[in-house]
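The complex appears here without one of its protein chains, the remainder shown in place.
Read from first to last, the chains carry the letters A and B; within each, the first residue is number 1.
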Amino acid sequence: MELEEGEICALLGENGSGKSTLVKMMYGLVKPDDGKMIFRSKDYTPTNPNEARSAGIAMVFQHFSLFDALTVAENIALGMSDHLSFSTLSKNIEEKGKAYGLALNPDNLVGSLSAGERQRVEIIRCLLQNPKILIMDEPTSVLTPQEADILFEALKNLAEEGTTILYISHKLEEIKELCTKATILRAGKVVATCNPEEKSARQLAEMMVGTSIGAPKRTGEVRSHEGTPLFQVKDIEKDASSSFGTGLQKISFEVWQGEVFGIGGIAGNGQDELMEVLSGEALPKKGSILLDGKDLARLNPNERRKRGLLFAPEQRVGHAAAGEMNLIENSYLTAADRKALSKYGIINWSKTTSFSKEIICHFDVRTPGSENLAQSLSGGNLQKFVIGREILQNPEVLIVNQPTWGVDAAAAASIRQKLMDLADQGAVVVVISQDIDELLEVSDYISVLSGGRLSRERHVKGLSREDIGLMMGASQELALEA
Amino acid sequence: MLVFERRRQPSKFWTTITPVLAVVLTMIVGGIMFALLGKNPVEAIRTIFWSPLFDPNLSAYARPQILVKAAPLVLIAIGLSIGFKANIWNIGAEGQYIMGAIFGGGVALALYPLEAWWIFPLMILSGILGGILWAMLPALLKIKFRTNEILVSLMLVYVSEHFLASVSLGLLRNPDGIGFPGSRNLQQYASASNGELFTGTGIHLGVIAAFVSIFALYGLIKFHRIGFQVRVTGQSERISRFAGVNPNLMVIFCLATGGGLAGLAGIFELSGPTGQLSIDFNVGYGFTAIIVAFLGRLNPFGMALAALLMALTYIGGELAQFMLNLPAAAIQALQGMLLFILLSMDFLSQYRIKIRKLA
Partner (left out) sequence: MDFAAINPLLFISTMVAASIPVLLAALGELVVEKSGVLNLGVEGMMIIGAVCGFITIVHTGSPLLGVLASIIAGGVLALLFGVLTQILHSNQVATGLALTLFGLGLSALLGQNYAGIKPPNFPKPALGFLSDLPIFGQLFFKYDYLVYVAFLLVIGVSYVLSRTRSGLILRSIGENHDAAHALGYHVIRVRLAAIVFGGGCAGLGGGYLAMIRVPQWTEGLTAGAGWIALALVVFASWKPYRVILGAFLFGGVTLLQLNLQAVGVKLNPAYLSMAPYIITIIALVVISGTSSRFATLAPGSLGKLFHKTM
């Protein structure tokens, strides 16, 4: 693949298609086994990121690259090859910030910043080195649409000044908006290079996946509230669960049988806290959680499961599933009571094994067998297993957090389909997701969690991406006023 | 260039074989250590690892003695392993062992010279209770104030050692002991004596209890929900809360079983082989049991084997002490070395070593 000066090139591909490996080579984190890179007509073989940086290649990471307990200035100093004094550095940070509309206070702790501000730290860190090539790995996954617009403006300015931008994403709409060229990777190979403005999002997606994918469909109709709600959450309040989290303020919503309720918003705005409170991993300070009129807010997760409230949290390994346990043990993890897998505490392993096989079979989990450890499964397969484990327990209410995060397109489609099928069978499904397209696809009603507050719900009919973006902004303003 | 590649599943073969390899390697490295001390390495290793088992003059005495020494190690290690599995690090078993002995022994000595059938069970129960109570200190502080249980349980070892010194010189000193330090000898108090079950072997009830504990742990971990929850807690705190485990109860459970079993080992030891509370009553079983737990990979049968091995080194070490004039501390160093070598070899079960040509 080739990059020219001043262009914004998209690198497209599914999870595991080799995008990350490719850019890590450019940034000196991984050595290629074979082949070479040529940068400004010279062989370019960086052995570590420092060399890459001094050659003029900078990278903004998707995650993992900031230090919460250090200040903005310290974070930026760590990512720079030249060693400036802190006072000069602070001045530079403020100047660059002004020039691109990305203001920052160099003395703030990074942990106290919002997702958008944290990303500014990373971008300024790169800009201070006047890079020739700027690599951006999924930069908008943590931004509201409005914040993303600010970012795009800054990137377009940079490109005009002659900086080449390599933009990695799987969000096709924004690539069409921003990029002038797109290189598509599949299974570690370049399969196409094209101008994204000339192709439709669907065409791009098919090049990425290699086959055509059908959008998931509801068999039933889009629901509107009928009768009394099955699941009610009333005035839930909770403190932030970590010093960098967000507390919940008066969260209330109601969901009727057969409905999918989508909760949008950028992670870190109380999503984790809401999930903890709903699952019973943490108890709310105030408020109630009613299933069929009975309050479950004070019960532990197992008691809630017995009553039909089930959950699939965001983090698969280490939360929803135990990585170092096999799939049989992971089946027992949440299904012990509802599937009656133990009696007087004695575990019936043969019954548990057949339940795990049922999940693997019904949800198309690709694994050599249920004896395999959860961590040996790919992200998509493990997620199918986790969702399947909950759905096969016939929940009254199923709450899922980021159901398709880091999951390949085919698995994502099948997971969404299963969630909608579950609702069609009369259960309540609550989907917490930062993927707006996903919410628009599966939900009947959508509301946005932002700054620990939940916006008013909107029926999905006639709702656009921009509307949801506005809902995020609106609830933030509400928080500011309060 | 050597490349380490993480295995998706730990290799079963290497997990089983590494303890054996570690023992062999320890013999070699230990041999070098003995050679540096000016002893004949082959002779020393043979005396420690071979003679107690197979020397015709010694084995009749030494074999049952291995069981006697292994019993407290098994009991303590079984208890500790539950906590270790759940990432709860009680390393103060030595203190809980001492407190078990003081509690149980205290009850018996208070009742002296009364003779009744209920004294022995009461003594054993209060021994267990003593260990549990002592372990509850780190547990409650951890729950209430988030203090680190490693540090608290360890500090309490030193506290209990000083407490042992004070009672064996004061409160529980033998009034008929003509000024000698130490308590009455429980072996001479029929109702409280944990005597030999088979004449001449020294095997006492503690050995039976150790056997029972091995199977009890196996059943608990493999077939009971509580054992499952223990293992889940060891995976991560987050997943254990998700699985409905109450983290505070788990801390209490793990420390209570560890402390209770250590207390049990203490009172069996006091009422059996030792007989008498004195300043040097404790000989480090509580720490050696940590080695046993890791060497046995927290598996009940593995720990039983590891305890036998450690007991063998104790007996063999004593032999080497008077036959070869080898210092007692050499055995302690050897045991530590064994744990070290085992830990470094664990790598083999987690990673695959590949040779890759330099690019």
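Please note the rule applied: a contact is a pair of C-beta atoms (placed from the backbone, for glycine too) under 8 Å apart; a residue touches a chain by one contact, two chains touch by 3 or more.
The shown structure was predicted, so the numbers you read here are calculated from the model rather than taken from an experiment.
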- Query: For the chain left off this view, which of B:L151, B:I226, B:V283 or B:L305 is in contact with it?
  - Reply: B:L151
- Filtering A:N48, A:S252, A:S350 or A:Q425 for touch with the omitted chain leaves A:N48
- Task: Quick one: say which of B:L122, B:A165, B:L205 or B:L305 touches the chain that got left out.
- Result: B:A165
- Item | Hidden partner chain, residues of chain B it touches | 6, 37, 89, 91, 141, 144-148, 150-152, 154-159, 162-163, 165-166, 169-170, 287, 290-291, 294, 327-337, 339-340, 343-344, 346-347, 350-351
- In the full complex, which residues of chain A touch the absent chain? 21, 24, 28-30, 48-50, 52-53, 61, 64-70, 74, 77-79, 83, 111, 242-243
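The working rule: only the chains that are shown with their structure count from here on.
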- Using mean C-alpha positions as chain centres, tell me how far chain A is from chain B in Å, no decimals. 47
- Item | chain A-facing residues of chain B, complex | 8-9, 223-226, 228, 231-232, 235-236, 238-239, 241-244, 246, 359
- Task: Using the touch rule from the top, collect the residues of chain A that touch chain B in their complex.
- Result: 31-33, 279-282, 300-303, 305, 311, 313, 315, 318-325, 329, 332-334, 336, 342, 345-347, 349, 372-373, 375-376
